[in-house]
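Every protein chain except one is present and positioned as in the full complex.
Up next, chain A:
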Amino acid sequence: MSSKTPSSSSVAQARRTVQQLRREARIDRIKVSKASSDLMRYCGEHAKNDPLLMGIPTSENPFKEKKPCTVL
């Protein structure tokens, strides 16, 4: 799958990879405990707006099973 050609360009390639890795290593990271609590908070805040999670009240559901209607 990789199409890197081995030759003098591999040194330039390696240099670019090292620069990219250095850039990536420098970024500020937050702790996973904070990140996951933020995700949980977001879910909690938006859960009531999520129809797939909370379900739609039967009165508004256009696809609900219709009961046969009897006319006396």
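Keep in mind that, in the parts below, a residue touches a chain if its C-beta (ideal position, glycine included) is under 8 Å from a C-beta of that chain, and two chains touch if they have at least 3 such contacts; residues count from 1.
Everything below uses one rule, namely that contacts and distances are computed from a predicted model.
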Should one name the undisplayed chain from "Guanine nucleotide binding protein (G protein), beta 5a", "Chromosome transmission fidelity protein 18 homolog isoform X4", "Origin recognition complex subunit 3" or "Trafficking protein particle complex subunit" using UniProt, the answer is "Guanine nucleotide binding protein (G protein), beta 5a"
Against the hidden chain, chain A presents residues 1-4, 20, 23-24, 27, 29-32, 34-36, 38-40, 42-43, 45-47, 49-53, 56, 63
